[in-house]
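Right, one structure below, let's go through it.
One protein chain is absent from this view; the other protein chains keep their places.
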Amino acid sequence: MIVLRQLATLIAKDLRLEWRRRARLLVVLVFACTTLLLFSFALGRETELLVKASGGLLVLALLLSSTLGLAESFRVEHEDRALEGLFLLPVDPVAVFYAKTITNTLFLIVLGPILVPVALALYSVHIEPGKLGDFALIWALTASGLAAPGTLYSGMTSRMRGQDVLLPLLLFPLAGPLLIASVRSLTLLITGDAMDELGAWRGLLIAFDVIYWSIGGVLYPFVCEEGT
Amino acid sequence: MKPLTWQHGLGVLGFVLLVIGSVMGLTMAPPERHMGDVSRIAYIHVPTAWSMLLASTFAFGWALASLWTGKERFDDLLAGSVEATVVLAVLMLPSGMIWARPTWGVWWDWDVRLTSSLLGLLLFAGILGLRAFVDEPRKRATWTAVATIVAYVDIPLIYFGVRWWRSIHQVQSSPETVSGGMILPWRINAFAVLFITLWFIAMRSRIEGGKRQIEQAGEPQRIVEAIA
Partner (left out) sequence: MSSPSEPSPPDQPIIAIRDLGRRFGRSWALAHVDLEVARGELVLLAGANGSGKTTLLRTIAGLIHRTRGELRVFGRDPNRARAHCRSRLCLVTHHGYLYENLTALEMLELWNRLSPAPRPRSELMPLLERMGLAERARNEVRGFSAGMRKRLTLLRAELERPELLLLDEPFSALDPDGQRFLEQWIRASRAEGRTFVIASHALMRATNLGGSSVLLERGQIAWRGPSSQLLARFSGTAS
């Protein structure tokens, strides 16, 4: 199918561009690590408190980094109006949406292998090796849950004045349930899951992802073009 | 424009009912078993919560209609409904806080309804913020509709997320239930707030429509073309 071919081509294009502009990945990483450090200043040196809060702080760092990454992902499309050129070929907007969302998800996931060890070190946290798989899964689900509505919104706001404030304004409240579920899950993995709640939270994460990946693809074609 | 007779009638009826219901609730109904007179706030708090949910549902409906048909009328109604949702959420919060303070000594008790409403308030207020940044009417209508659909779908997720999270933290209960002899004032107020909400939506959408008509200039005269 044409759409699938276009999707594969666009993913390859986005990944190639990400690689060529990999300096910005470094910038976002440094930003994220800085936030982790600042959180520990805010909370103080009490180890027990830091351990309990570590899951939440990791998710917050990911959220703040996501706004930087998401905003950038469309900047490259509008420098020379390259995206408009693609729509004129014509390229199916649904393919554009999913290619961008997949690439943005990968971008956020890749922050994990650096951020998590930094947080573990700063907050004196220990995770049992057996739980690392679950940890990675929760991280991936959170990343993809942020990427779907984030891609939709950054696609909408990327050429507007006030984009810097609009994207967080729209995304942060929306991500509320995602963040609650993600923070609870990571905290349970770190501090222990006495009542076996992890399954329920993971379910909420999956529900969030499925819902927003679906409606994102349906709604993006309505907002992808300027109309001016 | 046609005069808004039945809408004004609805508004007047709503205010009258509100006075009746509130007086009954505040003076005539028996005090609640556990919490005493303070629980009377439920006569305002709970109907406001219901109407807020209804207003957001109307918004969702108009958003779908606006996206599907492109008719400007639906955008006006959508704008009115989103505003109504925000106003009701703003009204809900103080009433919840007024209940919490004398009962538990704190202004905020992470009640499910309150916390969900705060997130909902931020979510829908963000839609109004987005509207403020888009000048072109057609684009503004499409983007408002898309943002509303995305926001509405989040509401059940917010509710479940906050409820599960709250049950873990074993926080105090809230004016959820109302016993036997108090049903009548509650029902009266529920209709009262609903009627006032509908009146508000009708008024606001009228103003939006009026603004739109003023913004749009009439077409210029056709000039006489010179042919070579």
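A few points about this structure:
A and B are the chain letters, set down in written order, and residue numbers restart from 1 in every chain.
Throughout what follows, a residue touches a chain if its C-beta (ideal position, glycine included) is under 8 Å from a C-beta of that chain, and two chains touch if they have at least 3 such contacts.
From a predicted model like this one, the values you see are computed outputs, not experimental measurements.
In the complete assembly, the contact with the undisplayed chain comes from B:Gln216, out of B:Thr69, B:Ser167 or B:Gln216. Contact with the chain not shown here comes from a single listed residue; of A:Val59, A:Val91, A:Leu189 or A:Ala207, that residue is A:Val91.
When the missing chain is restored to the complex, the residue among A:Gln6, A:Asn104, A:Ser144 or A:Ser158 that touches it is A:Gln6.
By the touch definition given at the top, chain A reaches the unshown chain through residues 2, 5-6, 9-10, 13, 16-17, 20-21, 76, 79-82, 84-91, 225-228.
Chain B residues in contact with the hidden partner, per the touch definition given at the top, are 135-138, 215-217, 219-220, 222-223, 225-228.
One rule holds in what follows: only the chains that are shown with their structure count from here on.
Residues 67, 119-120, 122-123, 126-127, 129-130, 133-134, 136, 138-139, 142-143, 145-147, 149-151, 153-154, 157-158, 160-162, 164-165, 168 of chain B touch chain A in their complex.
Those residues of chain A that touch chain B in the complex are listed here as 149, 152, 156-157, 160-162, 166, 169-170, 172-174, 176-178, 180-181, 184, 197, 200-201, 204, 207-208, 211-212, 215, 219, 222-223, 226-228.
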